[in-house]
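Okay, structure first, notes after.
Up next, subunit A:
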Amino acid sequence: MGYHLNFNLIWRHFDKLWQGLVLSLELAVVSILIGAAIGLLLAVWYVSAGKVVRAAISAYVEFIRNVPLILLVYIVFYGIPTVVDFAYSPTASFIGTLSLYSGAYLVEVFRSGLEAVPRGQLDAGKAIGLTPWQRLLYVRLPTMTRITLPALSNTFISLFKDTSVASVIAVPELTYGAQWINFNTFRIVEVYIVTTIMYLVTGYGILFGLRQVERRFKVER
Partner candidate 1 sequence: MATILYALPFLLQGFLITLWVSALVVVFSLAGGLVLGVGLVYGPRTVQWLVRLFSDCIRGIPILVLIFVVYYGFPPLGIAINAFWAGVVALTLFKGAQVIEYVRGAISSIPKGQMEAGKAIGLTFVQRLRYVIFPQAVRRFLPPWINGVTDAVKGSALISLLGIVDLMQSINEVIGRTYEAMPLYLLGAFIYFAINYSLSLTSRFVERRYAYIRD
Partner candidate 2 sequence: MNANQQPLLKIDDLRKSFGQANILKGIDMAVNKGEAVAIIGPSGSGKTTLLRCVNFLETYEEGSIRIDGQEVGYRDGGNRQRRGETDLARMRAETGMVFQSFNLFPHLTAAENVMLGLTKVRRKPKQEAREIAEHWLKRVGLDHRIDNLPSELSGGQQQRVGIARAVAMEPKILLLDEITSALDPELVNEVLDVVRQLAEEGMTMLMVTHEIAFARDASHRIVFMDDGKVAAEGPPKELMAQAGSNQRLDAFLSRFRTSHLH
């Protein structure tokens, strides 16, 4: 092949990639925290609620899961400000989108986690006289957390990868940085080699770390 690899220009602009990677991670972390709050709230509500609430929560979950993320990003960033008088930065808008997005996936994760808590544990909680709130706080949630940890790790890794979509509204995360270098230096192959490696190393590094955390929680029981 007649292409000669030359990484010099990549290293000169490496801060674009590095800062992009940091922002990608920040986006994923903030979004999963907000998303987990949404997910947990709705999951707890769901398991104790009546038909109407359940239908509403399901509608939210199914809508998010069945529409492309890029379209959700457009709806929140371009669509909503045309209807309500409201403006936000691309980054804030994307965090909002990804939080709603991860929230929908996490409702499912937490709901099945709550339902997987053995009946006997709840009965035991009742037997020692815990109130419903105490049972939720001290029995259901801790067990559910242990059960759902692997799924949470996976969701986080997915979100980290999904942050690449933020580049379409010019949030300067990793993929945006790669595209910037691509268009400004034309070292196309090199920039994608480096970017791909950064995604892989970061993603699997985090996954490996999270698996260690999961193992520790397993030992504790």
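How these were chosen: all candidates are chains of the complex that A comes from, given by their letters.
What we mean here is this: a contact is a pair of C-beta atoms (placed from the backbone, for glycine too) under 8 Å apart; a residue touches a chain by one contact, two chains touch by 3 or more; residues count from 1.
No experiment lies behind these values; they were computed from the predicted model shown.
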| item | value |
| --- | --- |
| In-complex contact partner of subunit A, selected from candidates 1 or 2 | 1 |
| Candidate 1-facing residues of subunit A, complex | 1-3, 62-63, 65-72, 74-75, 78-80, 82-83, 161-165, 167-168, 175, 178-179, 182, 188-189, 192, 195-196, 199-200, 203-204 |
